[in-house]
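Rest of the complex left out; these chains stay put.
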Amino acid sequence: MRTELQARLAEIPLIDHHVHGPLKDHVSRAEFELLITESDRPVPAWMTQFDSQVGFAVRRHCAPVLGLPPHASPEEYWATRSGLEPGELTRRLLAASRTRRWLVETGYAGERIAGLSEFGELVEGRVDEVVRLESVLESVARGCTADGLVAAFRDELQRRARDAVGLKSIVAYRHGFDFDPEPPSRGDVLRAAERWLRTVDAGAEPRVDDIVLLRMLLREGVSTGLPLQLHAGYGDPDVELHRCDPLLLTRWLKAIEGSGTDVLLLHCYPFHRNAGYLAQAFPHVYFDVGLAINYTGARSAAVVAESLELAPFAKLLYSSDAWGPPELHHLGAVLWRRGMALAMAEWVDEGEWSLEEAVRVATLIGRENAARVYGLDDD
Amino acid sequence: MRTELQARLAEIPLIDHHVHGPLKDHVSRAEFELLITESDRPVPAWMTQFDSQVGFAVRRHCAPVLGLPPHASPEEYWATRSGLEPGELTRRLLAASRTRRWLVETGYAGERIAGLSEFGELVEGRVDEVVRLESVLESVARGCTADGLVAAFRDELQRRARDAVGLKSIVAYRHGFDFDPEPPSRGDVLRAAERWLRTVDAGAEPRVDDIVLLRMLLREGVSTGLPLQLHAGYGDPDVELHRCDPLLLTRWLKAIEGSGTDVLLLHCYPFHRNAGYLAQAFPHVYFDVGLAINYTGARSAAVVAESLELAPFAKLLYSSDAWGPPELHHLGAVLWRRGMALAMAEWVDEGEWSLEEAVRVATLIGRENAARVYGLDDD
């Protein structure tokens, strides 16, 4: 049954509802190893990042796309990969993922990766933009007055969001979810803006981590009515992971419930069961296990299975959260399909589920829920 | 081995140590869908609650009890179900569960569901009552003085508990477990009673959510010596789930350890491993994964397996926590038996456990522990 189910799931034209651009240029092996971990610390000399679940998954699933046998050694893999022109490498891996549509979050370290239009040229499928709220605010900070900051942000957000399908907040990284669920007062925002802009005027790189300003961004984002993605759970060492448990959002989720805005909790690991509870309790809450799929490699089947507990099947989505190495764009899709197939094949074999229902649920999660939430009518 | 073990486990006459009454009347499909989720929000038009683990489990395991094939469509299922008289439907599903004894918690929305004696007439097995502390207090509030509240509560509790086998607290719903573990002072209770009764006198529906009064209820409940059930973990959107981690009870559990009263942590998902730790550490602590079994459907086998880690086998119990649709009364039993069989069959196949020991452990958890804790000498 597993084989048949895997074959059926391989055909689903995925919508990757949260992804970033692939690398534009060659990278060194040391750079590559830093791009297949969420750590931002140099990889110590006594280890290689290939010795990890994601490293093993690269060798298993990406090596064949490059014409190598599965489990090629890191050295063989690196030699072959280095011989390929970056665009060619990316095209191959992205095509192999059989992802039809990519919702691309453009707010992080954009200079090293393909922009939206470049991304579009690398794939047969379509690309759409998801705009990061913090980046928009940071882009208007220089030269702005505290008084004018919110208006300048709104103008820029309106401009940026015109063709976007969704918004994203990284309040999890910049503060954590332990914040006052009510929107901030005008006075509080003004004072926070003054403090922040003073540091910007003094020459600091604009980086918003004041929780009052971050809450203002959430309020503004919610008011657009666009689907709002929130990083939750696992990420780089900037997060204080226990402060990124989506349960800490409970009061905020209730506070915005009447707005009509959908909230999409991204990754959520190791709190994905908590996210499943929120997705059952609240009609406007969705989640995925995005980033955690790639980084748990062979174990991602367990993580995917755990995501299939409390949430109604209309409330789960697929994303790779790939950034940089196109291996990650491919792996996200391969491992998600594998995880879904392994979990559901067991249920089908046992008679708990029927095969057709399993394929239908995978199609909901792999594309149809995203099409509905983001209003991708043409997909 | 799985087959043999399943056959053996199917014969265990279960004690469902925490359950509510089945529905008395016909419900519409929309009402039914609201009763197979812990969400209290209307089911959005773009989804059906049948598309969930519990929805799939209903179609898989309840359809055959109604004479339909497994995996009957929601429409077929609904048509057949609607054609059955509610009492007949309930009788069939409850009988199919092979539950011999039901410990019925009577404190929630009693008007829609069968009362204790009606429940008793629907089943061959015996029913006993578990009394909800908060409901007792709320039932005496009207017309009570602050001075007289505790005494009035004690009198009523004594009356209500005369034939009861246990008590229940929903402090998790009304406040969370982050409370002062010491019992409240007389003065604190008096002041809290004054505040609360003022709102009741002003016409508010009596609903106790003041933590001082809730702590008074716990103190009074513990002092009866009856086994005390506590909702923990997953429930409806009233809970703030992160405040319902049973570990937050650690100090309170130590504070009441000398009382001789047993504490039964209900559901506990997704904190059931934490509950397992408490059940190992403290002789007076027990737990189940109740509600989580039904709502995780095919995945409940994993939840049941996770409950079989730290707790000694004398410290786990079975419950369905069914309320309303009799499908839930049946499913709890079916899925618990299935989960136990799947977990243990693996160990028996591998030679880690013997078959007879597996059956013995399932019998402990499925009935004998409950018989001992609640003093069901006649069972």
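We call the chains A and B, going by the order they appear; numbering starts again at 1 in every chain.
Methods note: a residue touches a chain if its C-beta (ideal position, glycine included) is under 8 Å from a C-beta of that chain, and two chains touch if they have at least 3 such contacts.
As the structure is a prediction and not an experimental result, all values here were calculated from the model.
Oligomeric state of the entire complex in this file, given as copies of the one sequence with 2 shown: 3.
Here, only the chains that are shown with their structure count from here on.
Taking the mean of the C-alpha atoms as each chain's centre, subunit A and subunit B sit 37 Å apart. By the touch rule above, subunit A contacts subunit B in their complex via residues 245, 247-248, 250-251, 254, 273-274, 277, 280-283, 305-306, 308-315, 347, 350-354, 357, 361, 364, 372. Within the complex formed with subunit A, the residues of subunit B that make contact are 37-39, 41-44, 46-47, 49, 51-53, 55-57, 60, 70-71, 234, 236-237, 240-242, 269-270, 295-299, 302-303.
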